[in-house]
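First the structure, which I've put down as structure tokens, then a few questions once you've had a look.
In this view, the complex is presented without one of its protein chains, the others remaining in place.
Entry: chain A
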Amino acid sequence: MSRPRTLFDKVWDAHVVTRETPETPGVLYIDLHLVHEVTSPQAFTEIEARGLKVRRPDKTFATLDHSTPTLPAIDGQLPYVTAEAKSQVTRLEENCGRHGIDLAGWGSPDRGVVHVMGPELGLTQPGMTVVCGDSHTATHGAFGALAFGIGTSEVGHVLATQCLLQRKSKAMRVTVTGALTPGVSGKDMALAVIAELGFGGGTGFVIEYAGEAVRSLDMEGRMTLCNMSIEAGARAGMIAPDAVAIDWLRGRKHVPQGEAYEARAAEWLTLVTDPGAVFDAEIVIDGAAIRPMATWGTTPDAGSPIGSRVPEPKSDSDRKALAYMGFEAGETTTTQAVDVVFIGSCTNGRLPDLRAAAEVLRGRKVKPGVRMLVVPGSEAVRRDAEAEGLHHVFTEAGAEWRIPGCSMCIAMNGDFVAPGQLAVSTSNRNFEGRQGKGARTILASPATAAASAIAGVLTDPRVYLSETAHA
């Protein structure tokens, strides 16, 4: 009998073109290459300078998300933050046109944040290798794909050859046991896992998430969890596909339809870690003990249950982080006035995220003085949310309802948090200046962000959820 294999082993083995040796990396085949405007122009320039073509435009899909404005056109002109941002978008439009690549550009009903769009269109499928010049590509691992971020040189490699030179990472299993309690989301689980692993704790690993609490998440919650694998240093996070994944993908634009889909789905369900397969590292977390989480520092692992006290700094870096955030060790972070609330991003810009925020906000108001931005992750999310009337819930509460894009998560399109302002954000990084120069970021779930918008301070959403339940 063959050696028991992990899910990661199975997907890896199926894509090895040539094996790695002590001297050379292996050649790994890539099934899906997602492209956006920021990390691709230099790669197109490089391959064109060599006289090369995009080898498999049929396996390459592009979107516009990072540099794009989230406010509508004025007199037919989109309000780009700079001429350079606009020309970067134009460059991708030209590159896609010249190389025959499908682009979900302006006017496309498919356009969205790359890691929201890929799964939505069924481009992402179990067992695939998926890459993008973007570290949050790990998102697609929620479907049992091996998905990871690459640099621009490697974007060029994939454009030209559909392959990458790779050495296999180590494997780690993170098992989250038990049942999540009400008001606790996939985002809270992700922040709890990262707090446990540490910011660099996953470096060199591909993580497989397993356990009852992971299984209990919907696909969007699983995507949130896998999305943040890089915030523990892991390039990829994966979850074995199950009936939830199969049902979620059925009927989407790029998956096989009808009987062909069911046959494919049966194959996908074999993508599980075999009993007895060995991981290089294993950790187990009690899912029932996870509470709504928020960060207090400037790294994503600096998180704790809302209302807990900021720990004593252990290093100069910790002291610098606390000084930047304006928080004191031994105090809670629930008393400082919040200036901005951001709901969106490839981490939390999907329909269930918006529903969770709307559930808290319905019939309530954003506290005066708080600016709240809700940015759907894609045109499809926007359509679905508007069909349910969620946009009215947000705008009636006093929030802004925007056009899809990365927006304030990376703050390169003109949506940013002003210097010194405190934001509660559903995005993925609380680095110094990530949401704008001098911006202070607290990472949290959509429900927590909504609750904080109402209260004007960081707030455990269960306060409002229990009020709603008892109303």
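Of note:
Operating definition for what follows: contacts are C-beta pairs under 8 Å (C-beta built on N, C-alpha and C of every residue); 3 or more make two chains touch, one makes a residue touch a chain; residues count from 1.
Following the convention adopted for this analysis, contacts and distances are computed from a predicted model.
Within the choices "Probable membrane transporter protein", "3-isopropylmalate dehydratase", "Fe-S cluster assembly ATPase SufC" or "Tungstate transport system substrate-binding protein", the name that UniProt assigns to the complex's undisplayed chain is "3-isopropylmalate dehydratase".
Set against the missing chain, the residues A:Val11, A:Ala62 or A:Ala85 yield one that touches it, A:Ala85. Listed residues A:Val130, A:Val255 or A:Ile410: the one in touch with the omitted chain is A:Ile410. From the options A:His33, A:His66 or A:Arg222, the residue with contact to the unseen chain in the full assembly is A:His66. With the whole complex as reference, residues 17-18, 22-25, 27, 29, 38-39, 41-42, 45-46, 50, 66-67, 81-82, 84-85, 87-88, 91, 133-135, 149-154, 156-157, 160-163, 165, 167, 169, 199-200, 203-204, 230, 233, 235, 263, 298-299, 315-317, 320, 410-412, 419, 429, 431-434, 437-438 of chain A touch the missing chain.
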